[in-house]
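Apart from one protein chain that is not included, each protein chain of the complex appears where it belongs.
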Amino acid sequence: MIELKYYLLISAALFSLGVFGVLTRRNAVNVLMGVELILNSANLNLVAFSRYSSSGIDGQMFAVFVIVVAAAEVAVALAIVLTLYRVLNTVNLDRADVLKR
Amino acid sequence: MSVTDVVFILTAVVTVGSAVVVVVSRSLIYSVFSLLFTFFGVAVLYVFLGADFLAGAQVLIYVGGILVLLLFGVMLTHRLYNLNLTTERFQPIAGTLIAAAVFVSISLAAFKTKWKLVGDRELEPTTQQIGEAFLSSYLLPFEIASVLLLVALIGAAMLVRRRTDV
Amino acid sequence: MQVEAYAGEEMVLNMGPQHPSTHGVLRLELETDGEIVRNVIPHIGYLHRCFEKHAEKVDYPGVIPFCDRMDYIASMNNSLGYALAVEKLMDLEVNERVKTLRVLMAELNRIASHLLSVGTYAMDIGSFTPFLHCFREREKILDLFEWLCGARLLYNYNWVGGVSHDIPDGFEAKTREFLGQFEPVIAELDKLLSYNKIFLERTANVGIISEEQALSHNVTGPNLRGSGIAWDLRREEPYCGYDTYDFEVPVGLGEYGPLGSCWDRYYVRVREMEQSLGLIRQALDRLPEGDVQEHIPRRVRPAKNEVYDRTETPRGELGYYVVSDGGLIPFRVKVKSPCFTVLSLLPAIARGGMVADIIAIIGSIDIVMGEIDR
Amino acid sequence: MEYLREVLTRQVGGYDQLPEVLQIFLPMLLACLLCLGLVALIPLIAIWAERKVSAHMQDRLGPMRVGGWHGWAQTIADGVKLLLKEDIIPAQADRLLFKLAPLVVFAGGFAAFVVLPFGESFIVSDLNIGVLYIAAISSLGVVGIIMAGWASNNKYALFGGMRAAAQIVSYEIPTVLAILTVVIPVGSLSMQEIVKAQSGSVFNWFIFQPVTFLAFWIVFLGTLAEVNRTPFDIPEAESELVAGYHTEYSGMRFAFFFLAEYANMFLVSALATTLFLGGWHGPGFLPGPVWFILKAMALVFVQMWLRWTLPRLRVDQLMHVSWKVLLPIAFVLVLAAGTLALI
Amino acid sequence: MNLGNLDSLTFFYPELILLGGILLVVISDIALKGLRNRVNPLLTLAALLLALFCTLQTDHGSAMTLFEGMLALDNFALFFKVFLLVAGILVLLGSLHSEELASVHRGEFHALLLAVTLGMLLMANSAHLVMLYLSLELVSLTSYIMVGYLRSDRLSNEASMKYILFGAVSTGAMLYGFSLLYGMTGSLDLFAIRDALLAQEVVGFNQVTLLLVVVLTTAGFGFKTAAVPFHFWCPDVYTGAPTPVTAFLSVAPKAAGFAILVRFFLSGLSQPAGEQWRFISGVDWPLVLIVVSVLTMTLGNIAALTQNNLKRMLAYSSIAHAGYILMGAVLLTGSGLKAMLVYLFVYLFMNLGAFFVVTVIFNSEKTFELQDYNGMFRRSPFLAIAMSIFLLSLIGIPPFAGFLGKLYIFGAVIDQGLYWFAVVGALNAAVAAFYYMRIMKHMILENDDRPPTPLRISTLNRALLILLLVPNIVLIVFWAPIDRWTANSITLFGGL
Amino acid sequence: MKQASEILQTLQEQFADKIIKSSQECIQPFAVVPPGAVAEICAFLKNDPGMAFDTLMCLSGVDYKGSKKEPERLEVVYHLFSMRHRHKIVLKVELPREDPALPTVEGVWAVANWHEREAYDMYGIHFDGHSDLRRILCPDDWVDYPLRKDYVQPESYRGMPAAAAKQFAQRAQEGEDLGTDPFSAG
Partner (left out) sequence: MKRYFKDIFQSIWTVLQGMKITGNHLFTRSCTLQYPSVKWELPERSRMRLFNKIEDCIGCGQCVRACPVDCIYMTTEKRAKQEPPLFAADGTPIKLRVTQFDIDMSLCCYCNLCTYPCPTHCLVMTPEYEFAVQSKQDFLYRFAKEEPQAPPKPAPTPRPAAAR
């Protein structure tokens, strides 16, 4: 029987890696990958807690919704990235700088 | 150390290791493909946690949907036939420090916090429970999620359409 | 059109010279935007064998084997055009049997050529079985030719002033037998391919050649008739006594989409096979007696003159411009190839379509690179 | 797997004296080997059948020499040839991904065999999310295909890979929806449960019930598209894209793609058999697994039949079929199935 | 009272109407090719009005939860529902004659507007972490699309991309916070969470973890309310988005964000004790929020000082206003909450008004630059005066409604004895006055050489401006109903 | 349908000074026009409703070097046909062998584009105003114009032998031991 804290450790690692990705990457798609890592870590937490900390399956339900929302979010994000790419020909966040005057 | 432990450790190493590749690799394509292993690793962890339906959904949606979308994003926003899909890095030191701080605080929390723990439960298939929950206590979220998907569909379709008229 | 939705990354795609569906060694430089083709630049010349230079080096009969090799799918028709041009240059009249045999062979060859065109077109669109069914039939025609003159593909049959062989015994019956069993094959092809919904969807809406484009680009043959213009040299400028035969000129009707689409061109070919069947029957029925070689001159030496003569090959009007200097070898032979002119139209009709449409268009205009590059 | 373990315990003396690790792993290993054997064997037969079917539909004979009777060993000979062939990796290719891609594609097809119910007890693992598992694991193939297309550094391959991915992703939706029409009345995602729900007379098979009859065709077409068969074979349309995503592959790696393609053909047929054709049920004179394989092979034959009859669609038409034809019908069917279930 | 799924539907009419509206708009956009440009706005307006009507009709009596505890229906939620629907209607009307949106097809815009309103209504009464997350995502996702609505416009795209990336990260962080909270309490229901936290003494390391939860969740709510330090996106997005969308974002999702913040922290992390709330021992989350509030208003105001682009300036100013509003929320008193509601209510009219003037001027001038507003008074006195009134109101100068908001807020703060907090707020208001006055100076005092050509304003826009002006002027006189309404509205389910 | 003589007559009337020569004796009557006027005349022939030459059947170059009966020159021959009236005419333009140039008729008949490219490729005739005058059959960097009578085949092209290798028979004649007598052997 694996203890709860090991799952939390993995999740913490994923979360901080996600944060690292978000902070250090300048490519929109890459940032999205970081976000996916964060969402996965949260999901892992939810499922782990659902197993160890609650009697129901609330955590799993939450995770299902998170997965669905993540899919929708990525779809919209990529649509925006594509549109931006058409206008700018880059997805590098630093080059999307008209707004920074 | 039992067989389960070994498998668990392996999964954990693969999951975290590929996640490291995701955020460290300079090649976008490698990032995306190693994300595949992260997603799979998480799905296996779900299986460990007895969430079989969720594991299926994770693979189905993350690998079959999100990963493919990301791949499309990578390929459509670069010169398609250019192998050097690299990405510039930005403030690696600050990023490392912040991420390390986050990791330390959360893992401390993970180890030191007194989580609410209920007694050990028998692993049982959750598919049916999830289905029932969808139609009872989680009916409203279920419906709202569908509205959300509808909006995302409308929005994404609108954004990628090229012409201004329909 | 919703085709715009398939736009994506812009890139240059090099299709050919070695590519399964460019019908020989054609190279297309496609500027694509995702699945959409923004521009097509054809590069030809990969099969250039200096036909015209060769023709200035050998005597008049010696040009005929080279003519055969231009459009190797329809050799009978190619050499026929040259023979007729030189006969015109020499003011030579052949006898009726030769004329009838020439019509017979030209029409058999037309069927063989159209079978290949239709079959490979099916394969381009992704259907393999009709291709082999067509080839099965084509082989039967080639058997006949081999029986007739000993060669299956490059016949050297039409000579200046006559033909190389008279038909062997039993040829007539065998041909009739072929005609009888071939007719249902066309009906089967229609069911299997022509009216198949997927095939219609793929072809009936793409590669539209308008009437003006067709005329300005001198598009001829089935491609022209696919655009709804009933123009056939066999009827308009009869040679070999075609005016004495009874046949129709099928044209595209635009039944399943705009007029002049790939499907129309394809279907004109199918209908032309039926017409050729009728022509062959009539030719067999009349077949007058005579010596097929009686008018062959010992030495082909036309007087100084020049002629531009054109015939209707399966691919359209094949023109020979022969200039004679009064010597034994032609001074200049220039070939106006029907595929050459129609290929020059490709960029105009392919622009804005999808990559798959390029394949459909190339297949439908039925080019033979040997004739374009000469 | 439980069955296998039982058999081992019963038949092999001293099996229960083995260490626990081995007791768990041996049946796993054995099951894996069996699966691998199936994955290797079925494509061999299917490839030979495809050659023969296509040949006879085109009034040909097909391979006749190798092995004697109707060239039955031709595929084996070809396989040997492919294995011995030089393994070429294009100079500009991404070597790691280029090598990984065939394995990923193959693994996707192979892993799905685990839940196929060949017979009442002939199933490696009767997961209670069996159907979901198949849908999920088959998406692995998409990733592999894109990987192959991209790693080849060839425009045609990339084009093919992208097309394949778009196609598989969009056809997965109506397919999964249509599968739901079976899952709703059965009330389980387990493959065995679904088969058991069709026991009894032949008319208990889902194909003989109105809603699921239509659903069967949607599943059939959708899976046909997912395994890239004509008329949905645009990712490897040889007249457009040479060979699609495996243009640059040769030798053993190509063999992997080839095996995976035919294994997938069988897989989707087996899935349809399980869902609609009563799985291993059948008149008693033949054992269950035989019935199962026969039915699946019959569906494979229909796939071949279609391939050698039809031209292929264009990309936009392909999407049209999925989004505007199959999807609405699938939605209606799911609604109908739900209503029926409520009644 | 907890209602099941079917029983809840009776109290769910506004949301159902909006849902029906979305579907109708989508269908009419596909089906009515010729008429759709006329029908869609009417359909949208009808849906919003009908929803507003139903909301007003809803029973104000006992608070209850709907849908098996997913939603909490109380007066607090009802206030926000009314508020958000009014905002929706005003923005819809304001968008009709906007030149920015004239170039694009607007079928989806109306559907998205309805969807975002629906999401916000749900945000206002979510009482379950899943609903909290879903409604927040519904609003976010829709706003991302709305911000990027001008597809061919580079600014709009950039803004949208920044918005979605920041949004995704912050909601991800919030989600992680939620998951930790779930681990500590074993429940996703806000009230159950509170009970669980009360049941177990939050001691030892659990305090740190709870602080972590507060910080992470504040990221999510702070993102919606554009509070420092989660405000990065705000100026860029407000500048890039189409102006009607900016106006909408600066008011409605912000208000909904406050609603969700108040509900999460008050219902979930503190305990009602008479007039005063008591936060659950362990972590001093009000202090966190006070710091956030001070930072927010100071940073917003200081940054606004140097801006020359009016949209950007208003963006920073709206950050500052978020700080004022937050002042009320963190006091843990009824009067603080009430002050916050009053402030929000007047903020709706003054901020929308200011943005609307910008929209109208952009329609003919195609510019957001401050210099180009020179001589506006001579060209259209009406506009200049209206703008001045909105700006004065935003500063909080007495005869206008903004004063009322500031009065309540500072009153509530001083009541609690947080004098330094009030002083910071007042100082900020003084700074704000400076840049608001600058706009007025440009419009009224400065002239350029060009001959003053009169600005054309469409009748609809003029009427709407007057409609927005009226509350700004009269509220100060008729403050009693507002007072009563807000006083009534501070009752949260499971508290006070 | 007009006889060639009528067409030549009309041309003579329209472009009196620009028709250098016309001949009706040969099989296909032709008119020789100066290089400068060819585009103009072609445009007239296409657009005049009585003429309506809507197709350019063929455009050929001819090199008359080495002819026993003709003076040395390059010739461009236009074979025109009217689909509407079903009559035809031949136009000829005589050009010097050095630096031949004449205006393009691409704007009149689109098909002339490729025909002219071929004439350029084979004879080096420059068509002024042509939109895309590149070599068409030969590679872009081919030297010299192959169909000129004095063309000498280059030894190699880009390092590849271009001239045919020595024939086996010649090598055999020189004493090399090649070839078989397959019939006597078998």
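The letters A, B, C, D, E and F name the chains in turn, as written, and every chain counts its residues from 1.
Just so we're on the same page, contacts are C-beta pairs under 8 Å (C-beta built on N, C-alpha and C of every residue); 3 or more make two chains touch, one makes a residue touch a chain.
Since this is a predicted model, take the numbers as computed values, not measurements.
Judged over the whole assembly, touch between the missing chain and the shown ones holds for C, D, F. Of the listed positions C:Cys50, C:Val94, C:Met123 or C:Cys149, the one in contact with the omitted chain in the full complex is C:Cys149. Panel shows chain C; residues 54, 57-59, 61-66, 68-69, 129, 133, 136, 139, 146-151, 154, 156, 164-165, 168, 188, 191-193, 195-198, 328-329 of it touch the chain omitted from the view. Take chain F: the residues that touch the chain left off the picture are 167-170, 172-175, 178-183.
Residues of chain D that touch the chain left out of view are 53, 55-61, 64, 305-306, 308-310, 325.
Just so it is clear, only the chains that are shown with their structure count from here on.
Think of each touching pair as a link: the shortest run of links from chain C to chain F has 1 of them. Taking the CA centroid of chain F as reference, the farthest chain centroid is that of E. Separating the CA-averaged centres of chain A and chain B is a span of 6 Å. In terms of their C-alpha centroids, the spacing between chain A and chain D amounts to 32 Å.
Centroid to centroid, with C-alpha atoms defining each point, chain C and chain E lie 73 Å apart. Within chain A, residues 8, 15, 18, 32, 34, 43, 48-50, 53-55, 61, 65, 69, 72-73, 76, 80-81, 83 each touch two or more of the remaining chains. Annotation for chain C: residues 5, 11 touch two or more other chains. Contact residues of chain F toward chain C in the complex are 26-28, 54-58, 60-63, 67-70, 77, 79, 83, 86, 90, 109-111, 113-114, 122, 135-139, 146-147, 149, 151. Listed in rising order, the residues of chain B touching chain A in the complex are 4-5, 8, 12, 15-16, 19-20, 22-23, 28, 31-32, 35, 38-39, 42, 45-46, 48-51, 53-54, 57-58, 61-62, 65-66, 69-70, 72-74, 76-77, 87-92, 94-96, 98-100, 102-103, 106-107, 109-111, 115-118, 120-121, 126, 129-130, 133-134, 138, 141, 145, 148-149, 151-153, 155-156, 159-160, 162.
Those residues of chain B that touch chain D in the shared complex are 3, 29-30, 33, 36, 52-53, 55-60, 63-65, 67-68, 71-72, 75, 80-81, 83, 125, 127.
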